[in-house]
Each structure stands twice: as C-alpha cells, then as structure tokens.
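My structure is below; once you've seen it, I'll send some questions.
Yeah, one chain of the complex is gone here, protein chain that is, but the others are all in their spots.
A and B label the chains in the order they appear, each numbered from 1.
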Amino acid sequence: MDKPQPRTAFAPAKEPDTAQDAQAARRKRAMDSLARSDRGRLEAFLAREAADLEVHAVRGPETGLVMVRGRIGGGGAPFNLGEATMSRATIRLADGTIGHGQLLGSDRAHARLAAIIDALGQRADYAAQVNALVSAIEADLTAADERLAEETAATRVDFFTMVRGED
Amino acid sequence: MPKTAKATYYGAFADAVLDAQAAFRGLMDAMARPGRIHRFAELASPPAPLSPAQGTIALTLFDQDTPVHLTPALAASAVASWLSFQTGAPLTADRLQGRFALVEKGVAFPALSGFALGTQDYPDRSTTLIVELEALAGGPERCIAGPGIDGEATMAPIGLPEAFPALWAENGAQFPRGVDLILTAGDACLCLPRTTRLLG
C-alpha cells in the first residue's frame, strides 16, 4: 500500500539567516500563545487595536482532524494514538500579508482571530501591540502552569526513614 | 524560514464546497463516459505550468491521504507549495507511491507501467495520471470502446505519443490492475479509465 512520504516541497537549500530565524521564532511563539489564549481576549484585542481591518479569507476557517502520534515506549518509533479536532484559518490583509491560525478544538472563530493577529504581527505598525498581547497571554499561561505544578507538588510523597531497630 | 511564493495562497475555488462538488460531479460523469470532453464551469487558477483543469481536479480529488507525484519541473515550481497548501496532499518523488500524478504540457508522455498499478486484491490502489495535452480535439481520430461507451466512440486529442496505442494496450492487459488516465487541456478534461480499449 502507498505510504505517504514526508513532505519535501518546502525544503529549498538555504543559508542560515539569523534575522529570518529570529523572526520565525518570534512568529512561532506568537502562534503557540494565540492557540492557547482565551478567544475573548483576541476579540477584545482586535476590537481595540484594529477595529476596521479588511480581512480576506484564503483558506477556511475550517474544522478537521489532526492525527496525534505518540512514540512506542515514549521515545521509540511513532505510532498513531488517535485523532483530535483542530480548526484552522488562513487570511490575507488588504496589504497582502498572510496570516495563519490553528488550534485544537472546533472553534473556527478563534482560529480566524489568531490568523488575523498572526498577520498583524508581521506588520511593523502592529508588531509592538501584538508582542505585548503575546507576552500577556504567555504570562497567564505560565501562571496557570505554575499553579498546576504547585498543586501537584503538594501531593508529593516525602519519604522518611522510620527509626530502625538496630542496637 | 523559506519564502513561500505568494501564488501559494491564491487560485482556490471561489466557493470551496460547491465548486468542488460541481467539479467532482463533472469528473465522475467524464470517467463514466470515456472519451467525452468535459469542460469545467468553475475553475481553479493554479500557478503555471499547471493548467486550470489540472488545478481544478487537484482541488477536487487530492487530500492528506493521496500522495501526489510531480514531474521534476512541477516539483521545482510554485505548483508544489500551491498543492501542499491548497489540498494538504503529501508530495512524493516515488511514482509507485503516487495515488495521483501530474504531468504538464510539453514533456515526454510518462511510461504508464512505472506507476502504481494496484494489486490483484486492491486494484484501486493505483495511480491516476492527469496529463496536460495540446488539445483534446482536432488531432488524429482514434476509435475507443469499453464500459460506458455505447458501441464505439472516437476521440482526437493532440499531443499523445505515437506509441500511445501500445502503451495503452499494455496497461489494459494488466486488468484489473492498471492506471487510469485523465487527459486535460486548458479548462477541459477527457477520461480514459483502464477499461477503455483503443481500436485499431
């Protein structure tokens, strides 16, 4: 049976470009946060910062599946664990900037908002506001993770050795 | 970060669902009536050298589960990223892995036996080739027969190689295995499923 190969379409040989890499890292960081943010927060941001934005749909918003893979034994060969719903959107701003949004779940509106903010983040006139938004989302996510870690830490077993019956 | 050509994000159907459904219906009818030319009403606008008909078929039939084989020239063109973004189909350099294969106009007609022919148990696991020609009519007339054709029909595409009758007979001899062929030109297509025979 046919086995799909990894995609190879987008692997042009390229020199490492630190400026581009830094831009990619910043964009990834933003996309990761936008996916996990509360949707209302993204709505509020756009209403405040870019109320009359012209947005064209390029792909989606649409909901589909992502096949989630695990690894045998945790670190071995990949296997297909099961699917999860995901939603995604690609949009184009009036100036041609393309933005992508994608996240787990069926919230297509959220995916579209994330795509718009991803596009804005690439524009000099919005980059600072988007960075501030991303930092604020990250701070909340980190606080939630810390809370979870601390609640879990409270259930840590502190073993102590009983007095032994020697002597 | 690779620069993805702007063309990647353009050229999809105006209405992703209805246009794909209409194209599917047209394609299905064309496959059921081998040799008959079908003109797509709603067309995709893929980057060159893919034709509108090829782009339309791609948007209609390709997805995550259909690896697609491209000729070297197509793989090096903007078509590769367009297909990936618009259809999600994985691209493969291996002919045997392609559920579909795209061939642009003007290159040598592909050797059909190099593609997946399916298995005796699963003859559907074969490659469907989508080959762009000069034109689908106006060439030398050829008689065809087989399922979906009442008696005999004719087709007259321009751009098929001289050896085509031999290639096609060899493909037909593999039945139930074999490839299926969609010939395209501009905004139209003509289907030759593996069951269609070339007469004379």
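Operating definition for what follows: contacts are C-beta pairs under 8 Å (C-beta built on N, C-alpha and C of every residue); 3 or more make two chains touch, one makes a residue touch a chain.
Heads up, the rule we're going with is that contacts and distances are computed from a predicted model.
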### Summary
Of the listed "Glutathione import ATP-binding protein GsiA", "Acyl carrier protein", "Non-homologous end joining protein Ku" or "Carbon-phosphorus lyase complex subunit PhnI", the name UniProt assigns to the chain that isn't shown is "Carbon-phosphorus lyase complex subunit PhnI"
### Summary
Shown chains contacted by the missing chain are A, B
### Query
Of B:Asp15, B:Asp65, B:Asp124 or B:Glu152, which residue touches the hidden chain?
B:Asp65
### Given A:Ala22, A:Ala44 or A:Val68, the one touching the chain that is not displayed
A:Val68
### Message
Considering the whole complex, not just the chains shown, which residues of chain A touch the missing one?
### Response
1, 3-4, 7, 9-10, 24, 27-28, 31-32, 35-36, 62-86, 88, 100, 102-106, 145-157, 159
### Query
Hey, which chain B residues sit against the chain that's not shown?
1-2, 4, 8, 63-65, 81, 84-85, 88
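Just so we're on the same page, only the chains that are shown with their structure count from here on.
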## Note on the structure
chain B partner, complex, touching residues on chain A are 1-12, 14, 17, 20-21, 23-24, 58-59, 90, 92, 96, 98
### Query
Touching chain A in the complex: which residues of chain B?
1-2, 4, 6, 9-10, 12, 65, 67, 75, 80-81, 83-86, 90-94, 96-99, 116, 122, 125
